[in-house]
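Every protein chain but one is kept in place in this view of the complex.
And now, chain A:
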Amino acid sequence: MMTMSSSSSTTSGCLSVEETSEDHLLPITLAAEELKLALNKEATEEELNKAINRCKDLVLECENISTERKWLVRHLIELRLRLQECKEAHYDPEHPRNKSSGASKRTVRGHHLLLQPFLKNTASKYCDHCTGAIWHLVQAWYKCEDCGYSCHHKCIAGIIRECAHVTISERGEYERNICPEEGLSAQQYQCAECKVVLPIALPKGLACFARFIFSAIGWSDNEVRRCDYTGMYYCSACHWGGSAIIPARLMHNWDFVPQPVSQASLQLLKITANRPLINLEKLNPRLFSLVHELDLVKRIRNGLNEMRKYISICRLAQEDHFLWKNSVTSHLIESPDLYSMQDLLDTNTGELPSKLLNLASVFLKHIKDDCEVCRGRGHLCQICSNDEVLFTFDDNVVICKICNSVLHKVCYFRKNNECPKCERLRIRHEKLTTYKYSDDDDNDDL
């Protein structure tokens, strides 16, 4: 999904990314050396120094291009990294190696960084601050519980990026405009995130020469990368070339093509994929008439919301945990105007319409067939007095805006759009006001 473009850290590039888990296993021939190689994670500085020396000796002893040598070299690097961590811990009282510091949880720029265990994790991980690889086995590293931002312990102090969870919660919606670009000048030719100076693009032939000059005067030789979500420019450390579907392109153009985005935008779009942040009814209602599936989803969701009114107050449904069983609490039913990015994606693939149709049939079965209480709460057309029980979510009905009566559409039109109940209420009200005096006389008798 994303590519690594720079290797500024000392720790990256030591190992190939594709390691199989077998490579980590201690070769049987070296089993006897296990204790001397400081395999336990609590080893002290002194023990590590000893183990490093022992490891070096063993490397020289074993054969060229053997599994043992491969493993030993790898282990040697690991030990050196561990030694470095130990030394860092000396100067840094908050270092996670110092157990008493209680630094397992840190809050920086809205991130809730949690110290990660030294677990072997085959997935490669890169530091969101320095872009270097995080070597799970030996380096202390943190991950934000809210947005997934990951970084080395040593990088915590330098974090620039706000937590994506905080950013989106404060704003409450996505960027509405497609790639709202203002140009490099508006950014003073600096990276939108880390403020490193960005070079302007030069003609191809001059690029090498320009790069030489830039580095001579202290400019980075950074490549300029544009984020399609924010419309701003970033350096390669803040924009790894990852791509994502852009909400604005989806809302306006129904365009599902992933575009290159900065790391910050990528994290934001990733954590909000399932959040109902898009009020399509407000932002672009014409889309419903253009995309058939979307219109279908809208109609089913409105129907489900009407059915929810019956089911949420139904005693029998509650006893049966009906709502819980069918996970009815989701925004899909409770707020039918809101969509998440995932919803729109699933609408396009046809997954969402079929899922909602299934749910609708389960609801309908409860209300119209299984549940006597819900059926009792239906309506009867007061114009034709037919025995058919009508519900507010049926297609062939109209609902009186004044008294909420539910009538057959056909009957209502036949009656010149007059509601019989409203008429009755009006006549009754008139009677009450005219008989008011006689009523008072009545009271006097008693």
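As a working rule, contacts are C-beta pairs under 8 Å (C-beta built on N, C-alpha and C of every residue); 3 or more make two chains touch, one makes a residue touch a chain; residues count from 1.
The working rule: contacts and distances are computed from a predicted model.
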Report summary line: Matching the hidden chain's UniProt record against "Ras-related protein Rab-7a", "tRNA pseudouridine(55) synthase", "Cap binding protein" or "AP complex subunit sigma" returns "Ras-related protein Rab-7a"
Query raised in the report: Pick from A:115, A:273, A:345 or A:383: which residue touches the chain that isn't shown?
Result: A:383
Query - Per the touch definition above, residue among A:257, A:290 or A:313 touching the missing chain - result: A:313
Requested in this report: In the full complex, which bits of chain A touch the chain not displayed? Write them out.
Outcome: 309-310, 313, 315, 372-373, 375-380, 382-387, 389-391, 404, 406, 415, 420, 423-424, 428, 432, 439, 442-443, 446
